[in-house]
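Every protein chain except one is present and positioned as in the full complex.
Our next item is subunit A:
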Amino acid sequence: MKTAAVRWSALALTAGLVFTGCAEGTSDSSDDESGGGTVYDPEAELSGELNVMGFGATDEIGQTRLDLASEAIAPAAVSLIEGDLDIQQFLSAIASGEPPELVYANRDQIGTFASRGAIIPLDECIDGEGIDTSIYREPALNQVTFDGSVYGIPEFNQVQITQANADLLAAAGLTLDDVNGSDWDAATAATQAMYVGDGSSLSVIGFDSKLPEFLPLWAKANGADLLSEDGRTAQLDDPKVLEALEWAVGIYDVQGGFGAVKAYRDSADFFGAGNQFATNVLGAMPMEQWYVNVVNDVSPDAPMAYDTVRDREGQPLAYASGSAWAIPEGSSNPEAACRFIKTMTETDSWIAAAQARVDLREAEGKPFTGLLTGNAEADQAIQDQFVTPSGEQKWDDAVAATYEANEATFTLPANPADAEFKTAWQDAVNRVLNGQQEPAEALAQAQEEAQAALDEAWSTWDQEEG
């Protein structure tokens, strides 16, 4: 008897250990969408609460627009659930029937949320509040448009530009054209020319092709998309994707392998005064435009040179990413959420935010390096109104490259299996970088995994939609 009790206790204890952390939510999904029956009227007085998940007004850009949006929905009250969106927390809230009224997510998450019924289409919101979707950048809007309906309103935009160390380029007799991606052979040669190392030990990285994350960029530069326009067919085994991967991996191979480059990259003081550019240990890399501000802040004397990333035809190119607003299924205040979204992303709000940023930068004696949003009209207005020569060519070049890149963006279309799709191609790149597979084999496996995930997710969606 005693032994049995001990056994059962051990069983229960072990089970507890195993399943701790595997809690799940339960809910009966509601068939009626929150949008149904909701009247979006720009003149209507709003009330109640607006709990916003995933957004934090951590700087003047956020705070200025938050103030304006709060004013626009008053007397409804805004409450922020700050920090990056915790998907587990968000979905649990949906499942338990107590979702936030508004959610701020990465644009590439919108398709998955939409397909699962976690967020509602914004068509009625857009019509009712009179949101002009033509002002938003098309690639950004495509990223939040799922099966013909808009599920999110784009907010910030991020693009890559070529960021290089002018001294290292000059010392090797190179120019930005050698490292902006327009000539892959030249980029490989430039890598070898600037790289300093001994076997697995590096002291200067010539060029960093930034794998795995920038495979879509290099594939597009070579004329290929990883995913078909309708988001249903993976194209990871396209010969042009393979060629792009082989070239980008080759950049590491000529520098002692990815392990050596990554170890050196990981040991760098990325956000500090001793960053790779300031200490002359990195020749060039494609990097998001916000890093210009970092370098400008912490190492203003770094010998920088900037250009857009370019495709093999020499045209500017950027793989855009960013955030978006969406209204969760079951939101108890979709009217306030809709007007809040409208105000946060409208042109006047962005201009006010940019003015706040300009004022702050002037007070600090630093240049304004631009502001990229999902709103093309706002971007143009801000560029026209606030972007002026800084007095230093390198920062002016950075701003020019940023705005040029912003006009040449592409995105991957919304799809219901975004996480699986992304994992498939990233794992493939990682297997190649880790020396576990050849590029062709890795991409073939990724194609199979990604297509299976897409087929299953689209099949579920198609069945539900009837």
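Throughout what follows, a contact is a pair of C-beta atoms (placed from the backbone, for glycine too) under 8 Å apart; a residue touches a chain by one contact, two chains touch by 3 or more; residues count from 1.
The rule we apply is simple: contacts and distances are computed from a predicted model.
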Absent chain [UniProt protein name; select from "NADH-quinone oxidoreductase subunit L", "Fe-S cluster assembly protein SufD", "Cytochrome c-type protein" or "Spermidine/putrescine ABC transporter permease"]: "Spermidine/putrescine ABC transporter permease"
Residue among A:73, A:94, A:140 or A:224 touching the omitted chain: A:94
Candidates A:104, A:184, A:264 or A:306 - the one touching the absent chain: A:264
Residue, one of A:128, A:154 or A:212, that touches the chain absent here: A:212
Subunit A, residues in touch with the chain not shown (by the definition above): 10-12, 14-20, 22-29, 87-88, 91-92, 94-95, 112, 116-118, 199-202, 212-213, 257-260, 262-264, 266-267, 329, 419-420, 423, 426-427, 430-431, 433-436, 453
